[in-house]
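The complex appears here minus one protein chain, its other protein chains still in place.
Take a look at chain A:
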Amino acid sequence: MTLLDVRGLTVRTTDGRTLVDDLSFSVASGERLGLIGESGSGKSLTTLAVLGLLPDGMSATGSIELAGTQIVGAPEKRLTAVRGRDAAVVFQEPLTALDPLMRVGRQIAEPLRVRTGLKGDDLERAVAHALEQVRLPEPERIARAFPHEISGGQRQRVALAMALACDPKLLIADEPTTALDVSVQAEMLELIDTLVREREMAVLFVSHDLAVVAKVTDRALVMKDGRAVEEGAVHTIVGAPREEYTRTLVASARRLESALDLRSAR
């Protein structure tokens, strides 16, 4: 069953620039799709468009169907219903993804409360449970901490816990490991991989790092300048890239000796 169906998505600014150009792809329930491309290729905008969260002064045309709901042109009310329930997101920057002035526990409690209607002690227990699930030690202490009192890796786990707390059908991860150091990055990928497999959750995983995408997804879409360049199984893309651009991407990933061995993707 198709969970997310994007047809001819085009994102334009009011001053006429086309940032995403006639993009089409789909994600089936439980499927994991990678979105690869250099910086500025429109990956983040694509994920924002999927949630109806494009910044001021940008508009989308085409069709985005998320779990049967048309996102393009949908009123805010319908979008609110879809968000969280059908799709949730983890962002690139762990520092800005959490409110600096709100205790971590409260930030996770909010989506949990919205979804489950739990209150008081039950809600607190659910928060601790959510933190445990992302393998955070001492969940009680972390729940009471402010974001600046925990490490970047821990913050990113908290952000993941927040997204999972909604129990979405689709998890959108926008470069969730880019800001982390190499060893933490590997752990985080491992965690995302296990958790989404356990839940049979579909994933739209954004990264400019081919090796990272290879680790978590089976299929990948390569983007350049807002357009789809190549689409296919990750191991085909890594092993036998058809397009020139993809080839450069693979070559540069090799050159940079990406922390996560590319060979694992073969």
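In this text, a residue touches a chain if its C-beta (ideal position, glycine included) is under 8 Å from a C-beta of that chain, and two chains touch if they have at least 3 such contacts; residues count from 1.
Basically, contacts and distances are computed from a predicted model.
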* Asked: Which name from "DNA ligase (ATP)", "ABC transporter permease", "Ferredoxin" or "Carbon monoxide dehydrogenase large chain" does UniProt give the chain that's left off?
  -> "ABC transporter permease"
* Structure fact -> Cross-chain touch to the chain not pictured, restricted to A:4, A:49 or A:87, is A:87
* Options A:53, A:182 or A:251, residue touching the unrepresented chain -> A:53
* Structure fact -> Among A:6, A:97 or A:195, contact with the omitted chain is made only by A:97
* Asked: Mind pulling the chain A residues that touch the left-out chain?
  -> 48, 51, 53, 56, 80-81, 83-85, 87-89, 91-93, 96-102, 106-107, 110-111, 114-115, 146, 148-149, 159, 162-163, 165-166
